[in-house]
Structure formats: structure tokens, C-alpha cells
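Every protein chain but one is kept in place in this view of the complex.
Chain lettering (A, B, C and D) follows the sequence in which the chains are written, and residue indices restart at 1 in each chain.
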Amino acid sequence: MLIARVVGSVVSTQKNGKLEGAKLLLAQPLDLDGKDRGPAVIAIDAVDAGVGDRVLLVLDGKAAMLALDRGLAGVDAAIVGVVDAVDIPGEPARR
Amino acid sequence: MLIARVVGSVVSTQKNGKLEGAKLLLAQPLDLDGKDRGPAVIAIDAVDAGVGDRVLLVLDGKAAMLALDRGLAGVDAAIVGVVDAVDIPGEPARR
Amino acid sequence: MLIARVVGSVVSTQKNGKLEGAKLLLAQPLDLDGKDRGPAVIAIDAVDAGVGDRVLLVLDGKAAMLALDRGLAGVDAAIVGVVDAVDIPGEPARR
Amino acid sequence: MLIARVVGSVVSTQKNGKLEGAKLLLAQPLDLDGKDRGPAVIAIDAVDAGVGDRVLLVLDGKAAMLALDRGLAGVDAAIVGVVDAVDIPGEPARR
Partner (left out) sequence: MLIARVVGSVVSTQKNGKLEGAKLLLAQPLDLDGKDRGPAVIAIDAVDAGVGDRVLLVLDGKAAMLALDRGLAGVDAAIVGVVDAVDIPGEPARR
């Protein structure tokens, strides 16, 4: 998984039936200093995250779909956790 | 998923039987400002998208195949939604 | 999928039993102008393609294996179609 | 798999139920000279590794989940071994 920041959301009315009811969030991967790292991706929320949260981002179809509620499919990315802190021994905790 | 623009289509008469009836679209991934991001890919349409649409692009074999109609296989990318808007708090909606 | 050119083939006598009978082709991904894009990969032929053909290249284990004949496995790339034309509205067809 | 160094851990209280009980480690991929190679990722510990260990890092959803205890899912990376030595003939063993 990558650490990412939820920076927005995506609205899609005309979508595949397997995605009905999915909450589409825009997640920007971060490096350990909290800076943007590569492009933002669209991920399905599997943990009730919101804009501004620092989260755990899964990038794998099978893993993402297993984390989601029964009935959702056709998905290759999911948000599976909200990060409280990153602890690196010898450095202050990054909350 | 990535946000992409449908920029064209691909014609293939001699193709694997698992792909019979698939609509092959050429999808160009975009960044948040709407500019091209990396190379275009061929994706199967799973939402009745057309050239010019801004779409949700899935890049994972299992996820793409689950989004498609029964009988299609051998596919690693699918278009699963048409994007109405990308909402980033503090910025105007990008429609 | 990516568009690629078949540029050669690979001979391997000592190979895993799951690959017996597989035709190993060397596929060079192309950009929309027909130029090389990134490194060549080894893919299993699933559509009776030959050297010189412009093809559809699948890069995903599950998708590649589903496109192949029963009994082949241990494969992460397959050639699933021969491209007749790439149609981009407003530009001449690229055949 | 890649060789990586465990450099820290991640605390996440609000997480998907499929991740309950998972130990989230921060793994930094290394090159053969022991230098950082690309960005750090979050991986689930499947071998009782700790901070400072040089480890084998799996980056694939299905592979990572198969290595973990029954009940964990929604995971795309796992630590599956502690590296004792890398042996390259003609060079001193890298322990």
C-alpha cells in the first residue's frame, strides 16, 4: 500500500453496474515528508474516509475488491485505512 | 482507476475468440489539469462511452474482466464510467 | 492493452512444463506514431500472429492465461489481436 | 520480490475490517549496494520481521494475501522473509 491524501471526489452518473453505490475518491500518493509523489488516482472508499484524510491506498484489483462490500467489482484501487501516525525510530512521529 | 479521455478506436478483425464483440477504445490518461499523462492504452468499453468522453479507466486484468459482459476475457483494461465532474474543495469543479 | 510490433521470437528448450507448446514472440510496444515505446517483452501468441504484425498486447497474468489454450500457464503477457487500423477522428486512419 | 529494509511502522486505528490485526510496516526497497531504490511502501508482516531487518518484499495482491494468515485481505504487499545474505559469484557475500 501507499500513503496518500484524499484531495477530492469524482462524480460519475453513467457508470458500470458493478460500481453502483461506490464512493469515488481522488487520492494523491505522498512521500514520507508529505509531498506529492506521482499522479493522483481514483480509489473506492472502503473505510469511510473523507477529503483531507491521510490514508492507506491499495493498488491491486483483487485486493481492492476483497476489501469492498459484496457486490462491488470492476475496481483496481481502494482506500482501506486512515493513517494516525508513521513511526520511524530516531525521528519524531509523523502524524 | 485513472481519469482518461477516449481519443479513438481500434479495428482488429483477426483476434482471440475471447475478445469477440468487444469494443476497443483508445484511452489517453489525463492529469488533473486535463493534460496528457503517459501513453495511451487500449481498453474495452464497459459503459457505452464514446470518443471525446472523459472516463474512468481500470488497469487490472481481474477488475476489467469482472466489469465486462459474460464471455469476454483476455483483457487487462476497461472503461467503467463517464466522469461528470472532479470536485476538489477550494477549487472550481472541473467538468 | 498496448499496441506493439512483433519483432522476433525466442527459442527456449529447457522450460517449465506449463509452457510446453507455447509460441514465444518478442513484442515491441509502440506509441501512436509507430515509434518504439519502452522495452520489448516476451509474449505468448494467442491469435496466430507473425513477425512484422502490429498487435494487441495484454500485460496481466490472469488475462493472458485466460486468452490461451487450456493447459498453458505461468504466463504474464499474450498477443490477443492483430491491429487493422487505429482510428482517431480528425486524423487519417493509421493502418 | 524486491529486497527492502524495514524502516518504520504505520498506526491506523480506523481501518477496513479485513485488515484487523495486521502489522503495518514501512519498507524501503534497496538496490544491490544497499541504497534506497524508489519510494517506501506499506507492507503487511508475514514473517515476524522488525525495524532494521533486510527483507523480501512481495508486491502483488494475490501473492501477498496467500502469504498471510487466514482472514486478512485487502492487501497488496507483504514481507515474506528476512534476508541473511545475497550471494553474487565473484563478489564478497552481502550480509
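Assorted remarks:
Just so it is clear, a contact is a pair of C-beta atoms (placed from the backbone, for glycine too) under 8 Å apart; a residue touches a chain by one contact, two chains touch by 3 or more.
Predicted model, so just to flag it, every value in this text is computed and none were measured.
Listed here are the chain D residues that touch the chain not shown: 1-3, 31-32, 37, 46-48, 56, 58-64, 66-67, 78, 80-89. Chain C meets the missing chain through residues 7-16, 18-19, 24, 26, 39-43, 51, 60-62, 64-65, 73-77.
Quick note on the criterion: only the chains that are shown with their structure count from here on.
Look at the contact of chain A with chain B and you find different residues on each copy: under half of the numbers used there are shared.
Chain C and chain D have centres, each the mean of its CA atoms, that are 32 Å apart. Chain centres here are Cα means. That of chain A falls 20 Å from that of chain D.
Among the residues of chain B, those touching two or more other chains are numbered 60-62, 64. If each chain is drawn as a node and touching chains are joined, the picture is a simple open line. Inter-chain contacts, as defined above, occur between A-B, A-D, B-C.
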